[in-house]
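Presenting chain A:
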Amino acid sequence: MNLLLLILTPLLTAIAVLLPRNKQHVKWVSFFGSIVQSALAFVLFFAFRRARTEDPSSPMLFEQKHKLFEALNINLHLGVDGISVAMILLTSFVVTAGVLVSWNVEKMTKEFHFLLMLLALGAYGLFISLDLFVLFFFLEISVIPKYLLIGIWGSGKKEYAANKLALMLMSGSALILVGILGLYFSNNRDFDLLSLSRASIPGSVQDIIFPLVFTGFGVFTALFPFHTWVPDGHSSAPTAGSMFLAGISMKLGGYGCLRIAIFLLPQAAKHYADIIIILSAIGVLYGAFVTMMQRDLKYINAYSSVSHVGFSLLALGMLTQTAMVGAVMQMVSHGLMTALFFAVIGMIYDRTHTRMVNEMGGLMKAMPFITTAFFIVGLCSLGLPGLSGFVAEMTILVGSWENSGLVHRAATVAAVLSIVVTAVYILRAIAHTAMGPVKHERHLQLKDAAWNEKLAAVILIAGILSIGLAPGWLSDLLKPATEVIMNKLK
Partner candidate 1 sequence: MPNTTFIILILLLPLVSFVLLGLFGRKYIKAGSGIIATILLLATFLVSIYTACHYFFEYGKINGVYEKLVPVKYTWLAFSNGLAIDMGVLLDPISSMMLVVVSLVSLMVHIYSLVYMKGEERFSTYYAFLGLFTFSMLGLVVSVNIFQIYFFWELVGVSSFLLIGYYYDRPSAVAACKKAFIVTRFADAGFLIGILILSYYSGTLDFAALIEKLTAPGSTELGNALSASFLGLSALTWGMLLVFMGAAGKSAMFPLHIWLPDAMEGPTPVSALIHAATMVVAGVFLVARLFPVFALSAPEVLNVVAYIGAFSALFAAIIACAQTDIKRVLAYSTMSQIGYMMFALGVSKYGGEGGLGYTASMFHLFTHAMFKALLFLCAGAIIHFVHSNEMKDMGGLRKFLPVTHFTFLIACLAISGVPFFSGFFSKEEILTAALNHNIAIYWAGLATAGLTSFYMFRLYFNIFWGKEFRQHGETRREGGFAMKAPMILLAIGAALAGYIPFGKFISSDGKALAIPFELKHAIAPVALSFVGALIAAWLYLRQNNKPQKIAASLSALHQSAYRKFYIDEGYLFITQKIIFNIVGKTADWFDKNMVNGLVNLTASSTQAFSFATKKMQSGKVQQYAIYFLGGAILLAVLFVYVWK
Partner candidate 2 sequence: MTEPGLYHLLFISGALFFAGIYGFFTRRNLVTMLMSVELILNSVNLNFIAFNKYLWPGKMEGLFFTLFIIAIAAAEAAVAIAIIINVYRTHQSIDVEKAEEMKY
């Protein structure tokens, strides 16, 4: 399969969205584009599985390389492995659902969908590029639309949130850029991921570059204490924006941590593993406790994202194969889950015009579909078996327990305890909104989900269930890919 299609489709969709005069047409064009992207992602998935059985050894499949800027040795080098395929599938799910829940955006519809597609372009591009410079380029592409999405279509303290998010992410990417340039100059002017992975980089150089790159991507993926853009950004963004932010953008960071920091700089990864573990364990537990104190549904989900993403960073720090598989599973699972969570919150907010937990109650009576989706996503978040969260968390915990160091053990126990706290805040949120007596009479007249919202929720729930009920396909996809990384770590 030609991977260029994955870049061209969102790009063409973004351009096509600008053409029609009618708002209605804009939505359909955007929806159609996202469907094509999903179809491509599925084709890629199946093609990848077939190609992997034929060629089990090479780290990347469907490679292609075009010269972009010869003087600086920048190439458009594309290729995928299991991890990228999983992330691409996630992206396509979230993009489709995101377009669907934005059906009623009336303000500057065209620009809104254009920016969504641009974000999608950045994500797809990042996941398939094997050239650090191009990868960085796509990372930046995905930052700018967020600023505009929050600043224009957001709510609440949107200017503050947009600035904060953009500045923090920009400083993160500045660190990444320095790290990438460090790699480039210390390796004979080479941006290529695969050839860098074969090069032997001296330990002292690794020790300098690793913190830069890891912290940089860590900012994207809400590594404690660089997580404060998450709550403000997520809660001010429009629904689809929050979905994209939490569902895709935060995963860009996790992907980068794994693909660049750990894969290219394995020795330093071992050096800094303890620090990563401690920070992410703090993030996991601390995020959970802070979530417990929140009253605003979006803040609840934003802080719980800090906690959940902390799980996958924790797993990365563990440096065992099982944990690494778990980390990627957690990224995928959390992406689907949190997107659905934000979608549901958006649906509730559109109807009740409040996001405060204590102003709602008994919504199950008027909106059975939405509250059922809310239940499912809540249960997924607290790791109920049969849903994706369980699979990911258990894989991480089993993988983490393979290390017998005291720090590892303590961090794992902290992670287990956070599951209990998760149950507390999720149940509080559910019990206060969906259950209990109806607080306002007018809440009884509210309408249940419309077709587009139902479709969005069903798509995401299908993703959650497909991992939760039969996780085999995902772990088969991820194992060979993590094997390659583990070989570097030995």
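By our rule, a residue touches a chain if its C-beta (ideal position, glycine included) is under 8 Å from a C-beta of that chain, and two chains touch if they have at least 3 such contacts; residues count from 1.
How these were chosen: all candidates are chains of the complex that A comes from, given by their letters.
Every value quoted in this text rests on a predicted model; they were computed, and no experiment measured them.
Asker: All of 1 or 2 sit in the same complex as chain A; which one actually touches it?
Answerer: In this complex, the candidate that touches chain A is number 1.
Asker: Under the stated contact criterion, what part of chain A meets candidate 1 in this complex?
Answerer: 164, 167-168, 224-225, 227-229, 286, 289-290, 292-294, 320-322, 325, 362, 364-365, 368, 379, 382-386, 390-391, 394-395, 397-399, 401-402, 404, 412-413, 416-417, 419-420, 423-424, 427-428, 431, 434-438, 470-472, 475
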